[in-house]
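What you see is the complex with one protein chain gone and the rest in place.
Labels run A, B, C, D and E following the written order; every chain starts at residue 1.
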Amino acid sequence: MMIQIINPNTSTEMTRHIGDSARQVAAAGTEIRAVCPQHGPKSIECAFDETIAGAALLDVIRQGEADRVDAHIIACFGDPALAAARELADAPVIGIAEAAFHMATLISARFGIVTTLSRTLPASEHLLHQYGCAHVCAGIRATDIPVLDLEQIDSESYQRLYRECQLSVEEDGAGAIVLGCAGMSNLVAQLSAALPVPVIDGVAAAVKLAESLNQLGLKTAKTGQYGQPLSKPFTGRYQHWSR
Amino acid sequence: MMIQIINPNTSTEMTRHIGDSARQVAAAGTEIRAVCPQHGPKSIECAFDETIAGAALLDVIRQGEADRVDAHIIACFGDPALAAARELADAPVIGIAEAAFHMATLISARFGIVTTLSRTLPASEHLLHQYGCAHVCAGIRATDIPVLDLEQIDSESYQRLYRECQLSVEEDGAGAIVLGCAGMSNLVAQLSAALPVPVIDGVAAAVKLAESLNQLGLKTAKTGQYGQPLSKPFTGRYQHWSR
Amino acid sequence: MMIQIINPNTSTEMTRHIGDSARQVAAAGTEIRAVCPQHGPKSIECAFDETIAGAALLDVIRQGEADRVDAHIIACFGDPALAAARELADAPVIGIAEAAFHMATLISARFGIVTTLSRTLPASEHLLHQYGCAHVCAGIRATDIPVLDLEQIDSESYQRLYRECQLSVEEDGAGAIVLGCAGMSNLVAQLSAALPVPVIDGVAAAVKLAESLNQLGLKTAKTGQYGQPLSKPFTGRYQHWSR
Amino acid sequence: MMIQIINPNTSTEMTRHIGDSARQVAAAGTEIRAVCPQHGPKSIECAFDETIAGAALLDVIRQGEADRVDAHIIACFGDPALAAARELADAPVIGIAEAAFHMATLISARFGIVTTLSRTLPASEHLLHQYGCAHVCAGIRATDIPVLDLEQIDSESYQRLYRECQLSVEEDGAGAIVLGCAGMSNLVAQLSAALPVPVIDGVAAAVKLAESLNQLGLKTAKTGQYGQPLSKPFTGRYQHWSR
Amino acid sequence: MMIQIINPNTSTEMTRHIGDSARQVAAAGTEIRAVCPQHGPKSIECAFDETIAGAALLDVIRQGEADRVDAHIIACFGDPALAAARELADAPVIGIAEAAFHMATLISARFGIVTTLSRTLPASEHLLHQYGCAHVCAGIRATDIPVLDLEQIDSESYQRLYRECQLSVEEDGAGAIVLGCAGMSNLVAQLSAALPVPVIDGVAAAVKLAESLNQLGLKTAKTGQYGQPLSKPFTGRYQHWSR
Partner (left out) sequence: MMIQIINPNTSTEMTRHIGDSARQVAAAGTEIRAVCPQHGPKSIECAFDETIAGAALLDVIRQGEADRVDAHIIACFGDPALAAARELADAPVIGIAEAAFHMATLISARFGIVTTLSRTLPASEHLLHQYGCAHVCAGIRATDIPVLDLEQIDSESYQRLYRECQLSVEEDGAGAIVLGCAGMSNLVAQLSAALPVPVIDGVAAAVKLAESLNQLGLKTAKTGQYGQPLSKPFTGRYQHWSR
């Protein structure tokens, strides 16, 4: 099968890293196509970035559909444009936050989230609320490491990240750690080795869920909310969406 | 004060109607600037439309900020891009769904929502959940009238709309009706006259809330989640956002 | 329009202060009538005080209705007798806690509450639960300043109040502060100037919401829960309610 | 022990009935004192009635405390003035709605409520929400029988009441019926005999809970929220509360 | 009446203690039969123990039914096998956790739980969630005292237990303490004397609730979820359940 994993920001380096992380866990017959939109922000660190990136990634979904990929993954912890992508695609679409949460609840009674910027804490709380996971989350901790610094993390930042994971286990009682940024996916092995609890990377989790859906022959229901968007005119920079 | 009311779709006719509805309730010193994005869908009827329109309306927010408007209103019942707009703007930003819900809870123990397409029902439920209003909503009813048909509604569609409002009161116990589409704002007087309960149009509600915040000197907190987006490169059709 | 703002306790000094606060934000055509019941406690600091004051304020609602006021505001943070007043009045009735919460959610992702006595914390939590705002409240902090000490606050008490506001921002992540007592309404300017986030006084918020409803022609639905109370005999000190 | 059971309305006939119901289930050593306030409405059918009755019943609580009763029961399904009464009394105070809900959850997976007027449905939902019982309630059904008609119920009204109980079991899946009015306490035997599920009268339930607390030596915690109300001046018809 | 109180672990010493605690609060006409299963773990300290003990205690329920006891109490804070026991028994069945929670909400605005092992904290949170009490619980504190050490508690362990109760009151604002283990029932008098708030032992609470149901003639509804288990073959060590 072919999984299109979409880094919704335009950092080609992060896209490559995410692709590498995905390939490391992909099954033998799974091909990973790691892509990012042509348009949009270099990193996603707030709702503004996420809104722009959300619109931009839909072009990538369309391209993937044209190329008949078997699943799409949206590799940003806010799961931007997830509902829109599900409407657009016939292939299933998975967000890395939901993927990580699902996996975490299978192996822990309470999971902790360790994320990047403090300003995103309410957004993470909103994700938990939306996915019905608030009551099984031990707490969310921010490291205030900028997203792009994760690509080549320095020792001090790594220590900060590690320390918050540790506190999540010791203070908050987390039985598993969910990494709150796709940019952390290349740190999962190192953190897993250093911590007494499993560490869950949403990118890897989403790859396995995408393979799972594919093998089960399950796709998004195209009735109801996730039905194909209605045809209508689009103008300006979105006129390619007119049908 | 100057309120910029943004119809996030690109229908200039609906934009004009929304502007008219806003002006009808605006206070003496309030100037209404009704605008729509240059880019995007002609109507918003699903998450896909909303995602595109959300990114497009941020340009309008920026223009409004440059022109020093005193408040922004996002006139689409899904409140698209609300958090992003709050980050971007110094002036306060109000969504018409949240505005309608706030007003409804001030005058009724339970309110009903009457909206357009059935496929949007889960999206409306999500809004209620997000805004903490699920427990005071008597129910949501869809009319399956396409959004653009509302502009010059025919008698049959009006009857269908009226009938669902009536059922919301009689069957669901609604003590107020929230109209679930900005395109219904020109029907509020007619429906109010015909129904035994108040009818709330989010456009009008948002105008008054915008005036209220302005008069109280209240603006979005620019610390925390709604702080100004961080500067970073944007590419392609969004490169005008690079800072 | 005429707004009757009711201080439910019998402190005429606090009533005057509340009236002053209300007038400072009222629109040009809005007349403010600040009143308090003839009967009841000098201050409201627990459920007992609130229950007595709740029954007493209904007389004031009736008087206001007889005098054809256009809206009533109940200026006590517990929103006492709100449902009863809505049944009794044809004009809309607004509580200052709900008003403050509505405004706070328009300008912040998470708001904090700073209130008077520790013993009222569960009551404030109950308000949040009732109004569906628990998930957007960053926390509630008590100052243990008695209500009547707020009227002519000394420097030490002010510092304590200011300090808790500051902690709400810094420790709890509040993006706006809701003042948890009508008696704090005269401190809003000073606190707003000193703090990095907006400060919301429920009295002022309620005045603007009352004007908003009035301008929109919205009144309490008199069907369903808020219908006029049924006629029946009342005895003793409440026999004036017999119909 | 002496239990003071308070009918918060001023109907002496209903007070007598409630006393009789209480005595039928009271233990050997339990004395029942059935009282009603001197002041207030003849029946309680809306929030207005409840607010007045709530203030009036506090006098009865005080008298009971002076007479050293061992427990107080508030015999109105809205549990009016419960928190205030708990502050005032050293003896424990129990509301009949909470009592009925507690008992119902001990013997059924889902209970139904059958109550009087449709207009009180949101109030009952609020009680369920407040007491954390919404998820174990199968549904609430109104009979639209006026409260005072329950005292000498005619055959048609009884049939209506019975029919709604039956529907609660058959349509809603209720495994127990909670009677939503103290005035129904004299019908519990007849309904229990006719229905396939247990029928719970809050008056009886509260008597047993009051005896239980007494036998366990448990009283309201007088620290925190339920501490004695602070001393302060009261004016007018409430000046007897000044301390 | 005859109450069968079941210690679901196989410690005869704890069974005797629990019986003693139950007898101390039982009414004159109540006979207490304290029993434990023949099969199963010596103490219950995790879900594994609870699952085994849950299956084992059903034999005791059956024996009790054969002997026509009037009520069953499951004396372990996790309320193991409660639903199963309710299906099996005609007599009512009460868990000590639910019993303690019900009593606690009658006398406090917020109660705290003080329990044994830290690893059981998520299980206690689950109980609160299931019984709808999460919003009225001030917090849960673990002492990490093994269950069997409670039988003859040493001074140091008692001090640890006392200290956590104290912190629950002072730090968490608890207005009552629920003891989170049946093995603590013999400490309730000592702790009650030492603490400023009521201390609630689920064993005692359940005895009074069992007497209450009995005196009200209330039994588990045998329709719906709690109907008698369907007849079917059982094999191996459970073949005595075949019908």
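The criterion applied here is as follows: a residue touches a chain if its C-beta (ideal position, glycine included) is under 8 Å from a C-beta of that chain, and two chains touch if they have at least 3 such contacts.
The structure presented is a predicted model; accordingly, all values stated were derived computationally and were not measured.
Chemist: If the full complex is used, which shown chains touch the chain that is missing here?
Modeler: Hidden chain contacts in the full assembly come out as A, B, D, E.
Chemist: Using the touch definition from the top, which of E:Ile6, E:Ala123 or E:Ala176 touches the missing chain?
Modeler: Answering carefully, the residue with contact to the hidden chain is E:Ala123.
Chemist: Which is it among E:Leu88, E:Ala104, E:Ala138 or E:Cys181 that touches the chain not included here?
Modeler: Counting the whole complex, the residue in contact with the absent chain is E:Leu88.
Chemist: From the list A:Glu45, A:Glu164 or A:Glu211, which touches the chain that is not on show?
Modeler: A:Glu211
Chemist: By the contact definition given up top, give the residues of subunit E that touch the hidden chain.
Modeler: Subunit E touches the missing chain through residues 10, 37-43, 45-52, 54-56, 58, 81, 83-84, 86-88, 118-123, 126, 129-130, 146, 224-225, 227, 229-230, 232-238, 241.
Chemist: Mind listing the subunit D residues that contact the chain we can't see here?
Modeler: 109-110, 135, 173
Chemist: Could you list which residues of subunit B touch the chain missing from the display?
Modeler: On the side of subunit B, residues 118, 121-122, 125, 129 touch the unshown chain.
The working rule: only the chains that are shown with their structure count from here on.
Chemist: In how few steps can one go from subunit A to subunit E if every step must land on a touching chain?
Modeler: 1
Chemist: Approximately how many whole Å separate the CA-defined centres of subunit A and subunit C?
Modeler: A distance of 43 Å separates the two centres.
Chemist: Give the residues of subunit D that touch two or more other chains, as numbers and ranges in rising order.
Modeler: 83, 86, 118, 121-122, 129, 224-225
Chemist: Which pairs of chains touch each other in this structure?
Modeler: Here the touching chain pairs work out to A-B, A-C, A-E, B-C, B-D, C-D, C-E, D-E.
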